[in-house]
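Note that one protein chain is taken out, while the other chains of the complex remain in position.
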Amino acid sequence: MKSMTPARFILYLLLALFMLYYIAPLYVMVSTSFKTLDEIRSGNLLSLPHAINGAAWQRAWSSACTGTTCEGLQPFFWNSIKMVLPAVGISTLLGAFNGYVFAHWRFRGSEWLFTGLLVGCFIPFQVVLLPMAGLLGQFGLANTTVGLVFVHVVYGTAFTTLFFRNYYVGVPEELIKAARIDGAGFFLIFRKVVLPISGPIFVVCIIWQFTQIWNDFLFGVVFASGEAQPITVGLNNLVNTSTGVQEHNVNMAAAIIAALPTLLVYLVAGRYFVRGLTAGAVKG
Amino acid sequence: MQAAARHCRAPLFHSSLSITGMSMSLKNVFEKTIPKLVLGPTLLSSLLFVYGFIFLTAYLSLTPSRMMPNFEFAGLQQYAALFDNERWWTSLANLGIFGTLFIGISVALGLFLAILLDQKIRAEGALRAVYLYPMALSFIVTGTAWKWMLNPSLGLEKVMHDCGWSSFHFDWLVNPDMAIYTVVIAGVWQSSGFVMALFLAGLRGIDDDIIKAAQVDGASLPTIYRRIVIPAMRPVFFSVLLILSHIAIKSFDLVIALTAGGPGNASSVPAIFMYQFSFTRGQLGLGSASAMMMLATIVAVLVPLMYLEARSNKAMR
Partner (left out) sequence: MKLKHIAMLMSLAIAGAAHATDVEVLHYWTSGGEAKSAEQLKLMVKQAGYGWKDFAVAGGGGENAMTALKTRVMSGNPPTAAQIKGPSIQEWGSEGMLANIDEAAVAGKWDSVLPKVVADIMKYKGHYVAVPVNVHRVNWVWANPEVLKKAGVNGIPTTMDGFLEAAEKVKKSGAIAIAHGGQPWQDATLFESVALGVGGAPFYQKALVSLDQKTLTSPTMVKVFDTLGKIKGYIDKDAPGRDWNLATAMVINGKAGFQFMGDWAKGEFAAAGKVPGKDYLCAAAPGTAKDYTFNIDSFAMFQQKSADAKKGQIALANAIMTPSFQSVFNLNKGSIPVRSGVSKDKFDDCALKSMADMDASSKAGTLVPSLAHGMAVPSATQGAMFDVIAKFMNSSMSSADAVAALAKAARTK
């Protein structure tokens, strides 16, 4: 541990100030979720709740209305889990293989293909809604969880490929060459040489994909309906009411519930992320 | 320096090229096709679901489509209508302002925080979590929370007034000229932590030996950062720019939740324009034209960027 010099002090001060900027909205959300509606109406955004009133959380989870069903966010939560896990898994795996190919099994024109794939990242998703709906309808996948997973995999793989490719490019070619000379083929090299050191990038990729897919609203509202709707759609229904009374505390509680899995993923994965980095990467 | 760099721990986003020579035996031919086969599904789906749909949108932008697709040919009338639409130009200008500020400030802040955190701080893990968690929240949540905080009569301004600073004004949210800047504040808040994480990983990937050698040579800390660290982070910069541009251009949920494009249409952005005109207003042709313009802007900005990255990688080897 370094000693507390004036420079270190300023360092900590700066970090603390920025911390306020980042924490403030979360504080507002959490404290509002514990207040009663009267407190919210009469009080101040930053004031502490008079008492920790968990009623809003109860309602948000199990009894708030999201349409004619008033079961809170609970049913949507499981829909999202069912959808996110396969989507993240498949797109990450595909990205890993693609990245491996683009990094160490290049062929003529592969750089162009990679760029082409990347440009595809930027397509505004609203553009694909109608044609994709038509296609999914043809295959009978409209409004199913499978269809939604498919859409997320299709549009998420470009980014996962980018992550893995950039990471694998840092794996020295000599290692791959050595393995090839030893007679190993495409899949064996992947399994024995590349995969073991892929920890950090898997973590980054999973964080990114989980966040993107869990928080996605547009595909969820359009490609799933009724019972298969993900939690973002449920949250949106809960929070938005066009001609009714807003229950701010329930809305905030619901927003936090919807965000908990991603927060958890960050917490858990974050630790492995840095551990993976510092523990061991490839040395030439 | 190059040799030393190759011996360092693999940094996360270090791009490089290498050429492998292969002898043409049967086994090698087989080996040669496997990579292409592996890429096959992804490339095929990209061709169909990305480029195919882009082509479809391009065609729709040349039709008089209203609520549903209609495949008559109508020439460039949608583009003429688009350029005649004041709201489109406002949206485009807003994207420019928001994009530049959002990316610029996020990179600066992310880098700054990464450098600070790299100094072996106590509680680094906790601080990192604090800076990073906003990314976990959906844009809808972020927009709603910041909408509250920046609201003059409910949020920051009121808090300041309650504290006694009655002359404090912060009405950017309701000011047509300043509303777009509130989107920058919320956007930077959300994404700078992730940028910081990427930069931190990049920083950690730089070999300590080089730094120590430079210190032995008498270089000061700022100089070390300027001449060794930051140049070595170039690949990370490119990835960060790519990710941030992606977020900036697609910004839809955040703006909707924060200002809904308002006051009036003062903070409208192209993504909102396209969505509303295509779906709510039943002007699919016009919406498609705006989508093509968005894509054109993206290509104009990104292709040079990616070309530069590919070229600089070739140069580094």
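For reference, chains read A and B in written order, and residue numbers begin at 1 within each chain.
The rule is simple: a residue touches a chain if its C-beta (ideal position, glycine included) is under 8 Å from a C-beta of that chain, and two chains touch if they have at least 3 such contacts.
The structure presented is a predicted model; accordingly, all values stated were derived computationally and were not measured.
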In the full complex, displayed partners of the excluded chain: A, B
Residue, one of A:F102, A:F223 or A:Y266, that touches the chain absent here: A:F223
Touch with the omitted chain, as defined above, among B:L101, B:V130 or B:A266: B:A266
Chain A residues touching the omitted chain (full complex): 41, 64-70, 129-131, 133-134, 136-138, 142-143, 221-223, 225-226, 233, 236-247
Where the unshown chain meets chain B, residue by residue: 66-68, 86-87, 147, 151-153, 171, 173-176, 179, 256, 259-260, 262-266, 275-277, 279-283
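The rule is simple: only the chains that are shown with their structure count from here on.
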Separation of chain A from chain B, taking each centre as the mean of its C-alpha atoms, in whole Å: 15
Contact footprint of chain A on chain B as seen in their complex: 6-18, 20, 31-32, 34-36, 38-39, 41-43, 45-46, 49-54, 56-57, 69, 113, 116-117, 119-122, 125, 127-142, 144-146, 148-149, 154-156, 158-159, 162, 189, 193, 197, 201, 204-205, 235, 239, 242, 245-246, 249-250, 252-253, 271, 274-275, 278-279, 284, 287-288, 291, 294-295, 298-299, 302-303, 306, 310
Chain A residues within the chain B interface of the complex: 1-2, 8, 11-12, 14-15, 18-19, 21-26, 28-29, 44-46, 94, 97-98, 101-102, 104-107, 111, 113, 115-128, 130-132, 154-155, 157-158, 161-162, 166-167, 169-173, 176-177, 185-187, 197, 200-201, 204, 211, 214-215, 217-218, 232, 235-236, 239, 251, 255, 258-259, 262-263, 265-267, 270-271, 273-274, 277-278, 281-284
